[in-house]
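The complex is shown incomplete by one protein chain, all other protein chains being positioned as in the whole.
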Amino acid sequence: MNIKIDVKEKDSILAVKVSGEVDAYTAPKLRESIFPLSEKENVKMEIDLTEVSYMDSTGLGVIVGVFKSVRSNNGEFRLVGLSDRLKRLFEITGLADIIDINSQIEGGVQ
Amino acid sequence: MDFREKMEQEYREILINYLKNQSEQSLYQGQLFSRHTLEQKISPEEIVSLHKSLLLELYPEVPESVLHSFDILLEVMMGYGVAYREHQSLRNKQMELRTEMEIAANVQQTLLGTSIPDVEGLDIGALSVPAKHMNGDYFHFVVDENNCINVAIADVIGKGIPAALCMSMIKYAMDSLPENRNAPNLVLESLNRVVEQNVDPSMFITMFYGMYNPENHTIYYSSAGHEPGFFFQKETEEFSELEARGLLLGIDKKTKYLQFEKEVLPGDMIILMSDGVTECRTEEGFLEKEELIGYIRKYIHLSAQEIVNNIYKDLERLQHFQLRDDFTLIIIRRNV
Partner (left out) sequence: MGNQSCVKILNEWDIVAARQLGRNVAKELGFGTVDQARITTAISELARNIYLYAGQGQICIEKIYDGGKAGLKIIAADNGPGINDIRQVMEDGFSTSGGLGAGLPGVKRLMDEFDIDSSPGSGTDIIATKWLR
């Protein structure tokens, strides 16, 4: 039941790496760490979920909340490293149509 | 003799016995003693003080330094004593909260109550069980003026009380829809506007809305990001996904929803669920769709309600009776 959140800024992109489980217990921590970043005008945020072993609907709520905030501040937002299960979750909820989830990790070979 | 005197008496005996023989028996008495004092809410500093005075009484020649050392112990234990009393009061408060939650859960049940319609030619089963007290899942049946059976199943993204409050609002919005219901996609569009305007920006709702027309045995349906249901075709004995894509409610007020339709033949089944069913975590990982289908097949000879009840029982056992998410399952079968 734990989560690790790393935020790095590279080439004006805020790269957030989340590891662990995102559920009702850890979601508030994720929200606290990344929501304030999303409120900056024109922010470019990339969240890497490669190391996320589990995410429930509460975690999804945080991601969508942050996405909406980035969008309302004219920023850019994308998710990378989604597992097949997570991809399916984003497809079912229709979020895949409005959030970029298919980009490659910068410079990564995938 | 009041409790305090009795307590002193008892402690004196235990202490004297132990100083005499250092037996395990006396130590055990000490343990039992602490159970009594805890029941009577005696704080640790009082025990320290009692110990000090008994020591002085039994051994008047005990060195001053030993007696003084108890002052420090008393002072240190004071902090534990205050913490202990706070703990007591927090425990009482927790009990109060629990009672309040139970009442709230009952209120919610009444508020969100829906009855499963008894329709000729259809066999319907439905069950919704919250993981904790309050349910963030919701289902609703309405038979409209045209004798169409409307079914809604929804899941608030989020859990517990906030989700439950949110769901009560959705129920209210559904009740205020015009009596003459529109097509499922228009219902979702209208609910989406309500949610978008009234709900916290990090809270969203998934919903499947279906309308079964008994005249032509066709179900018309739309989905707002909801876990896709299954369709069981009697003729081939095959299950397929009820594909229907659409965005969650509450994200964008201009969202449009697509409407799908499917003809239902005798023996065919429509299976709807919340993600608490497929996100059900077992020791081996998540419950896969195929496994869920396996459970349905296992009970397919039973009535719709019995299938639903049995699957819930099986999944409950699979998760060692600790639901991680709310569970809702609905089965609608056209009678043969």
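Going by the order they are written in, the chains are A and B; count residues from 1 in each one.
Simple rule for what comes next: a residue touches a chain if its C-beta (ideal position, glycine included) is under 8 Å from a C-beta of that chain, and two chains touch if they have at least 3 such contacts.
These numbers were taken from a predicted model, which means no experiment stands behind them.
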Point to revise | Chains on display which the left-out chain touches in the complete complex | key: B
Review point. Which listed residue, B:89, B:110 or B:197, touches the chain dropped from view?
Key: B:89
**Study point:** Where the unshown chain meets chain B, residue by residue
**Key:** 45-46, 49, 52, 71, 74-75, 78-87, 89-90, 93
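Everything below uses one rule, namely that only the chains that are shown with their structure count from here on.
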Exercise for review: Would you pull the chain B residues touching chain A in the complex into a rising list?
Suggested key: 155, 157-160, 201-204, 206, 224-228, 245-248, 251-252, 275, 279, 281, 286, 324-325
Practice item. Show which residues of chain A lie in contact with chain B when the two form their complex. Key: 24, 31, 54, 56-58, 60-62, 64-65, 68-69, 85, 91-95, 97-98
